[in-house]
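Yeah, one chain of the complex is gone here, protein chain that is, but the others are all in their spots.
For subunit A:
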Amino acid sequence: MTALLTLEGITKTYPGVIANADISFQIQPGEIHALLGENGAGKSTLVKTIYGLVRPDRGSMRLNGAPFAPSEPRAARAAGVAMVFQHFSLFEALSVAENVGLGMESPPPMRDLAQRIRDVSQTYGLPLDPGRRVGDLSAGERQRVEIVRCLLQDPRLLIMDEPTSVLTPQEAEVLFATLRKLSAEGAAILYISHKLDEIRALCEAATILRGGRVVGQCDPRETSAADLAERMVGTQITASQARPSALGAALLTVTDLSLLPATQFGTALRQISLEVRAGEILGIGGVAGNGQDELLGALSGERLSALGTVTLGGQDLSRAGPDARRRAGLLAAPEERLGHAAAPDMSLTENAALTGVSRKGLARRGFLRWGAARSFAQEVIDRFDVRTPGAGATARSLSGGNLQKFVIGREVLQAPRVLVVNQPTWGVDAAAAAAIRQALMDLAAGGAGVVVISQDLDELLAVSDRFTALNEGRLSPPRPASEMTVDRIGLMLGGAGDLEPAHV
């Protein structure tokens, strides 16, 4: 049997990043094939290549034995490749039928299309009303629109990019049933996810990416979740150096914190309790979308919580806004550098003043002290080796790594009592990442408490004293990092923490 899709040596580099390096694998007809990897492993770039949105620098693809090099999504669709996107491909003000029609090459007239949408949605158990406005649909229904759009074109290969990240468990079950039915009818599915349980339940083959390379292939049904996690993370996890740390008194205490999500795609926080002591780094792992942003928001003061849930050194900050928390010594650096941690079109001086104004005394009687702000920005630039023409440069003009060093440095130099960071080294090159981690460890050694929220397990194991994982808005009980093994982490992350297998 010839393979449906064969990839040979696909390579794609962006300035400073190798997104895909020499990737080769095959997908058989009717196979549900998992593409597995951490964030930044190169999964998205690879599927965009297959769908014609990205052109590879080197390498070739064959579809059913014939050379396949789509120059645009239209060509990929014509060849029988369809893709369900994670975001950005629906038009809210248009109806379901119009949305479906836009994704098809030569759609039938609207009335026929509406009938075909009803037929297909009946056949696959995906109820949809073609006349409804997409803006009024739930996340799960929106995904159905995308899937139906793909199904109407009789795809031979269906690419699903993290399809369950916006679904409730019940909706996910419906989706799996649909995918199995499709596969039984002969369509191949390339399924991207990092939820291990899901992949073990659904997929027949898996290709694991790490750092843009294929690091393994396996049958996920016959491989344990722990084994998959180990391959995904890599075996070279460096056990954390037992830092000689004299832990002090509890600084930040979070008690029974529950918050409803702020947006419909958000995750609810459920009864989170944690404690950070002076001199300690608490690592919080977890797959994106399990409540990381919400937790950071609840700690930084962007979202207020019930009285008594967030206290710093005995002072209740639950109802205090970000600036009050900063004055009290609880600082935060969010994940999104441009637009959340920094204002993209403002200078580094202005960005330094934005968070440093109260702790560094950069304002007097309501007027900014620009001289002081400039020297604070310059201090951050010097101490953290931020490569930039000067403090007058806009935040947008800095590379990701340099801006991240600036954003973290800006908080570290304000001498926080507790610093919360989310994804401190996401998309940052190795040297800058090491510098940022060192700064966080130095901060803890100086007696501050640090909370590191990250998806990078190597990083968490390298810096944390204690480790815990966020899963669907719940925090697992923290364990000392020195006791952690890759097996245990894999199970904690996959949300299978309750079902520990006997051999652990």
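Note that in this section a contact is a pair of C-beta atoms (placed from the backbone, for glycine too) under 8 Å apart; a residue touches a chain by one contact, two chains touch by 3 or more; residues count from 1.
Quick note on the criterion: contacts and distances are computed from a predicted model.
For the chain that is left out, the UniProt protein name among "Sugar ABC transporter permease", "FAD-binding protein", "Spore germination protein" or "NADH-quinone oxidoreductase subunit I" is "Sugar ABC transporter permease". From the set A:F25, A:F68 or A:F85, the residue in touch with the chain omitted from the display is A:F85, counting the whole complex. Contact with the chain not shown here comes from a single listed residue; of A:E98, A:D227, A:E302 or A:E379, that residue is A:E98.
For the chain missing from the display, the contacting residue among A:G42, A:G80, A:P107 or A:P155 is A:P107, taking the whole complex into account.
In the complete complex, the residue from A:G9, A:P29 or A:P73 that touches the missing chain is A:P73.
One chain of the complex is left out; on subunit A, the residues touching it are 52-54, 72-74, 77, 85, 88-94, 98, 101-103, 107, 110, 135.
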